[in-house]
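Handing you this structure, nothing more for now.
Note that this complex is displayed minus one protein chain, with the remaining chains in position.
Each chain carries a letter (A, B and C) given by its place in the written order, and its residues are counted from 1.
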Amino acid sequence: MLFRTLAKPDFKALVERILASTEVIGPKRVGTDRHGRPIHHYLPVESFDEIDLDYETTEFSAKTYFLPYKENLCSYRFQDDDWRQEIRYRIQPRAIIGLHACDIHALIKLDKALARDFFPSPYYISRRKNTFVVGIDHDPCEGGFCRSLGTDTATHGFDLFLTDLGERYFVAIGSDRGFRALSGLPAAEITEQDTEDYLRVRKRIAAGFKTEINVQNLPNLLDIEFESPVWEKWGGKCLSCGSCAMVCPTCYCYGVSERVSMDFASGAKTKQLYSCNLIDFAVVAGGHNFRPNRQTRLKYRYYHQHRGFMEAYDEPKCVGCNRCGRTCLAGINPVEVIRDLQAEDET
Amino acid sequence: MKQLFYPFDISLESEMKEPLDFNRRSRTKDVDRVFRAEITNVIRLTEMEKLFQVRIMDDAERQRFTFLPGQFLMLELPGYGEIPISISSAPTNKGFLELCIRRAGTVTGALHKARRGARVGLRGPFGTHFPMEKMKGNNVLLIAGGLGLAPLRAPIFHVIQNRSDYRNVHIFYGTGSPEQLLFDYQYDEWRRIDDIEMEVIVERPDPNWKGPVGLITKLLDHVEINPRETYAIVCGPPIMFKFVCARLSDLGVPMQRMFVSLERRMHCGMGKCCRCNVGSTFTCMDGPVFDYWSVMNLKEAI
Amino acid sequence: MKYLGIEPKRLRFAVFEFTGCEGCELQLANKEETLLAFLGAVDVVEFREVSSARNGAYDVALVDGAISRTDEVERLREIRARAKVLVALGSCACFGGVNRMKNACDLDQANREVYGDHPKETLPTRAIHEVVPVDLKIPGCPVSKAEVERIVQHLLFEVPYQFPVYPVCLECKQHFTVCLFDKGQLCLGPITRGGCDAPCPAGGLGCWGCRGKAADANIDEFRSIARERAHGEREIAERLGFFGGFEEHS
Partner (left out) sequence: MKIDLNVDVHHLTRVEGHGNIHVRVRAGKVEEARWDVVETPRFFEVMLKGKHYTTAGILSARICGICSIGHCLASVRATESAFGLEVPEAAKKLRLLAKHGETLQSHVLHLFFLAAPDFLGAPSVLPLVEKAPEAVKLAVRLKGAGNRLCDAVAGRTTHPVSLQVGGVAVLPPRARLLALRDELERTLPDLAAAADLIAGFDVPRFERETEFVSLRGESEYPFIGGRLVSSDGVARAEHEYREMTNEYAVASSTSKWCRLSRASFAVGPLARFNNNHRLLHAEAKKLAARLGLEPVCHNPFMANVARLVECVHVTHDAIRLLEETAAMGEVKTMADVAPRAGEGVGAVEVPRGILYHHYAYDGDGRIARANCVIPTTQNNANIHHDLPVLAERFAVDGMTDEKLELLCSMLVRSYDPCISCSVH
């Protein structure tokens, strides 16, 4: 990989150049929670100053810019007794500034499931390829356990990746597009001093992690503890609201529905992100529900994250951002659930 | 910046320009494009089920379309929705596809009102198939309960068309009552022309019923089974194939030689929506056809 | 649309109002983008609020408002007898709506307070289905016009309509709305049936539960969440009782 350093004002200049030609998404402060902590969302910005790169985490992941909550898969025009199908993909370029390593890993995982595997999704690919991704290093967020999942640093999946060295950024260039973006800017070749500073920052970050869990044995454990009372304990609390899957950077389950316009001249097939925690997720015709209980549904979310995806791609789907844990009103969070399972296994 | 953000248009990718062929997983990117198909005939089978003959309208697309017994389609009524439906006709039949559909809700309800000439959308074929090749030279048990005869018809046609490849062939079929029997006009032909042993049983007979009465497992009481040379395909509601497979297992048929077709909610057919996820398995990609051993090992499969 | 070779039915609609604010009826005239198409798809034969025409026979009766007087009971029975499909439109018709809160008071006392020496006849508020059988309930205060349109389409095509079963939270998350609990407010979103597109939380107001209970709503856990966040029993009970959709829990 190529590395450069870039003075902060020059990075601002870069973002402003991007802003002049395309839509830019960045972490934006949207309010304060009841404990006085700032709330950030990834939102479109109109100027560099709206971006708050110092954010701890965002309430929602950035997946909506790749995998929108609602998306038109195709539309139909009806005429006489016939119809025509129309499909459009999003080809408007866009830049996302300030993704953390876990979110970049989330994209890499989504790439595997949606862009590389059987039946690659053209909708996802169109968005992914048209999005310029700038990542940034940061001190560990509270409750995040990305380090346990190996998603605390990113080496690919982005165009540029920044590490804050005080006055300047240490920039990893992840693509030809990233390289070209820097052209014309006074980006310097890295010096020994830069490397030293960079390693020091990395070390500080690494030392800051407080939350760790052991995920090695999870695939097996999930099978063994299939009937565990742990599911009853946590499942009994679950509100079946789907919030966890909505904020998760890697949950991609969905439902498809169709509708026609009121004048019956056109129709649309729409995909809406869904959650395996919702009660009708596995209802089949005739009304049989394969997962009628909250605990089975909750269990299956963990199953997919830590076992199903593992079997398919040799890695868990979870990136350890703990967004699901933070958003869950019932206080269901992966760290405690997994620890409970492991404790159960030991007894 | 302009060329940095040179827009990428996937419709210009080479795969997108290839003819649509869902059999080439991972090469196919135009995944939501449907084949336009015309309903050429509608045959009322029972109060709840109708058989639809549909024909892919584009000649080239129709010629290219191939499937294996056990595979399914995503059938779309634009504006209403899209549903998975097993293909119920002979794989060699290039003229039209047959779909046997029970009225169950929105899409099937609308479809049941459709007439000849109506145009629907098709995507597929998707999923795994019954291993007809492997079964060659063996006895074959084809067992269906209720609507299970729909997915069973493709393997039946396959066996008939390649009758000499298989030894003894039995069809066992059971429903609740005589008026629920599907395709009753074909039984005679299967028996008399195609040299198939066919037995039908109902749970609640009517006064005209002359055949056996009871659950489908009862039909298995009298057959001679050579466990080493027998394959079974079992289609029907989970409760039914669970009992049938247990019975066959008792008779010594290895579970790897019994095949079932699972039903799950499906919204894509391509392993993306996760609705049909069973344990770590996608019913639409790794199924719907599974051998019974795999099913036993799937959590909550039945 | 003459799709699948089926001409959609032309159904005759009639709209009737009982005890309520008539906001749900107003929704039929809202969503201007599709109003003309909507009127083109159905025959509105009786709708006192916007039309002087009363031309007899109708197939579908949309009824908004709750029942709170004897003459209303009579009128509703007559409508039931004439309608093929009786639709309860809005939370008042489905649950009794806010009017139901009146039932907690002594009605004579209430009458004296408001009307002094000229008391008016009034009955305890009831939902439509507590008086006559109802074929379809469309909750909401007010109803969502988009949903009403979809349901009307389903009626025209005679295919069943499935209401969303998930709670409001899902749609909040899909709109990037900051959770009201995070702002220290109470919100019924986690237990209320979604499908409204969660306008209230987006507007900075907790969900008041106008669409009634979500399928499999976890009310016990909800209560303990609310209590943990320092919302008192009275506040919770009042909220659950507001529109009558959680009647048995308030």
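Note that in this section a residue touches a chain if its C-beta (ideal position, glycine included) is under 8 Å from a C-beta of that chain, and two chains touch if they have at least 3 such contacts.
These figures come from a predicted structure and were not determined experimentally.
The undisplayed chain touches these shown chains across the complete complex, C. The residue from C:Cys24, C:Ala61 or C:Leu240 that touches the chain not shown here is C:Cys24.
Residues of subunit C in contact with the chain left out of this view: 17-27, 29-30, 32-33, 35-36, 39-40, 44, 47-53, 68-69, 72, 97-99, 101-102, 105, 107, 110-111, 113-118, 120, 122, 141-142, 199-200, 202-205, 208, 235, 238, 242.
As a working rule, only the chains that are shown with their structure count from here on.
A comparison of C-alpha centroids places A closest to the centre of the full protein. With centres taken as mean Cα positions, subunit B sits 37 Å from subunit A.
Look at where the CA atoms of subunit B average out and do the same for subunit C: the two points lie 43 Å apart.
Contacts with at least two other chains are made by residues 77-80, 105, 117-118 of subunit B. Residue positions of subunit C with contacts to 2 or more other chains are 1, 3-5.
By the touch criterion stated above, subunit B contacts subunit C in their complex at residues 77-80, 105-106, 109-111, 113-118. In the complex of the two chains, the subunit C residues touching subunit A come out as 1-5, 8, 34, 37-38, 40-41, 149-150, 153, 165-167, 169-170, 172-174, 176, 178-179, 181-184, 189-191, 214-218, 221-222, 225.
By the touch criterion stated above, subunit A contacts subunit C in their complex at residues 30-31, 33-34, 39, 41, 43, 59-60, 64, 69-70, 78, 80-81, 83, 236-243, 246-247, 259-265, 272-273, 275, 278-280, 294, 327, 329-330.
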